[in-house]
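Sharing a structure with you now.
Shown here: the complex without one of its protein chains, the others still in place.
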Amino acid sequence: MSKNRVESFSDGVFAIVITLLILNVHLDRQQALTLDALRNLAPDVFAFVLSFVIVGVYWVSHHNMLHLIKAVDRRLLWLNLVLLLAVVFVPFPASLLGQHLGNPIAVILYALNLMVVNAVGTALWLYAGSHPDLMTESLSAATVRFVARLHSAPILVYAIGAVLAPWYVPASIVLFVAVPAFFILPNPFLDRRLAVLAGRHQSGESGQRAPS
Amino acid sequence: MSKNRVESFSDGVFAIVITLLILNVHLDRQQALTLDALRNLAPDVFAFVLSFVIVGVYWVSHHNMLHLIKAVDRRLLWLNLVLLLAVVFVPFPASLLGQHLGNPIAVILYALNLMVVNAVGTALWLYAGSHPDLMTESLSAATVRFVARLHSAPILVYAIGAVLAPWYVPASIVLFVAVPAFFILPNPFLDRRLAVLAGRHQSGESGQRAPS
Amino acid sequence: MSKNRVESFSDGVFAIVITLLILNVHLDRQQALTLDALRNLAPDVFAFVLSFVIVGVYWVSHHNMLHLIKAVDRRLLWLNLVLLLAVVFVPFPASLLGQHLGNPIAVILYALNLMVVNAVGTALWLYAGSHPDLMTESLSAATVRFVARLHSAPILVYAIGAVLAPWYVPASIVLFVAVPAFFILPNPFLDRRLAVLAGRHQSGESGQRAPS
Partner (left out) sequence: MSKNRVESFSDGVFAIVITLLILNVHLDRQQALTLDALRNLAPDVFAFVLSFVIVGVYWVSHHNMLHLIKAVDRRLLWLNLVLLLAVVFVPFPASLLGQHLGNPIAVILYALNLMVVNAVGTALWLYAGSHPDLMTESLSAATVRFVARLHSAPILVYAIGAVLAPWYVPASIVLFVAVPAFFILPNPFLDRRLAVLAGRHQSGESGQRAPS
């Protein structure tokens, strides 16, 4: 299985998941369209935007990881499919979160789903990182560890969110929002480290697919 | 993040959005299939066709913009994801427009969604245009400004449509139809300017991906 | 707009349409699962299979046409989007056909949709065929005419199907099945002509994208 096919298949799945999320935002045909009806959809819209952004971050992370991986063996292929399985699941807890935003069960299920995605993503990365034949040569052990920490840290944040849910749901929501914000907003800590990685990407890229 | 991946991921999202729109056109299983039942679906079909064409114009614009961009940095990547977020949202107001065509709320929400798409698209373009390292070299400041004006002009038209909606919905609809018509129908003003841009595209393309 | 992007965007839309068709086949959650319930779904399954095969034929035809086209101008781009609009619409009449197989209205609407697809496809082809700068050089006027006839002939068959529907729906269905069968089943007439075209494809391909 060539790395490029795994990458483009995964991209397709990410693109479909991110688009299917909008199906969770809808008004029943019989319902009147009033400002109140729209206001009642606010939690659904919030859950849609949050999930879109979180899946977007996953897509970027997945892409960055695969960029540093040069070959895919059978185990990595299946780890990647398990990762996609967890990503494809997201629209279900996302729909529950939108419809029952105040309900701790929805919040906990959402947190668990995201924890699984991050855990499998970290496992995939560590598996590749411990097989030099699968990785781009220029990658140091320090970079492998840094990326693994970056992917596993949200597991703890989501876990705290899940634990807090029965006491105070808004605290969980703040934590869920904080994770993608950390990855997206200008971030001096991340920028410095990513600049280093990006330098490696760049050179890896020109070396790897110059003729394409 | 290579430009080609951003482009193909975006293309995937556009293709899914444009196809999901048809799910808004349907007859309940219990309903009898009569000519009257079909006639009642006319607004849904209209909203489907209008939204398909508008998203089609967005896809072409997005492609044209990315064609003139040669590299994608982290900010451009996230601006692009925010643009996709706004595009993915379209099926929801499109479904409301089809089911409640005479209702100003549906018309205003639809206009607001399109305004956000055009605003983010313009922001994306201006960000790239102000970073020469991200752009194709041959691009003049005049071209950057022309494209920015082309992308932001519809914001005003949609805003007028939103303002007119509480008074006379058909006027809003005419404005919504006018925007894609301007971009699609033979248009001497646009053709002359696009011919210039196309000349640059062509040379940019052969220079940039000759071996592919 | 490069031809390859138009091609891959169209492929994406075809793939989504062909897959969305299965959503028309479903049992309500409250309904008991019995052999009778499944038997009642037979028309839905038939409409699914028929539509899948017809859209599959459209995909192959679209691919064959674009293979003989070497460049895409603005008009061709929009003709292609109108073609995709008509293809994306198919799941709606397909769902009606499945739910109301005996109803002439469903049959006529289905026929009209397919007639539009074939008409726009023929228009797209004739537009490209009359612009030598858009076509592969080796293409003779005879080939252009043959392909145009091949694409427009089903319009007549579907029209007869629509006309017969109010009198005897099964006759319409036989005609709908006959069209894809003509294109798929071993067909000496078609094979001979396609062999000629295929020869041109082959040489066109090796000449056009040797390095990819």
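Think of it as A, B and C in the order they're written, each chain with its own count starting at 1.
The working rule: contacts are C-beta pairs under 8 Å (C-beta built on N, C-alpha and C of every residue); 3 or more make two chains touch, one makes a residue touch a chain.
Here the structure is a predicted model, which means the values were calculated and not measured.
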Visible contact partners (per top-of-document touch definition) of the missing chain: A, C
Residue among A:L38, A:L81 or A:L126 touching the omitted chain: A:L81
Residue among C:P43, C:G56 or C:P104 that touches the chain left out of view: C:G56
Residues of subunit A (touch criterion as defined above) contacting the omitted chain: 1-2, 5, 8-9, 12-13, 16-17, 20, 23, 28, 74, 77-78, 81, 84-85, 88-89, 91-92, 95-96, 99-100, 103, 105-106, 109, 211-212
Touch residues of subunit C, complete complex, unshown partner: 8, 11-12, 14-16, 18-23, 25-27, 29, 33-35, 38, 48-49, 52-53, 56, 59-60, 63-64, 184, 194, 205, 211-212
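Operating definition for what follows: only the chains that are shown with their structure count from here on.
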Cα superposition of subunit A on its sequence copy subunit B - rotation in ° rounded to nearest 5: 90
Multi-partner residues of subunit C (at least 2 other chains): 211
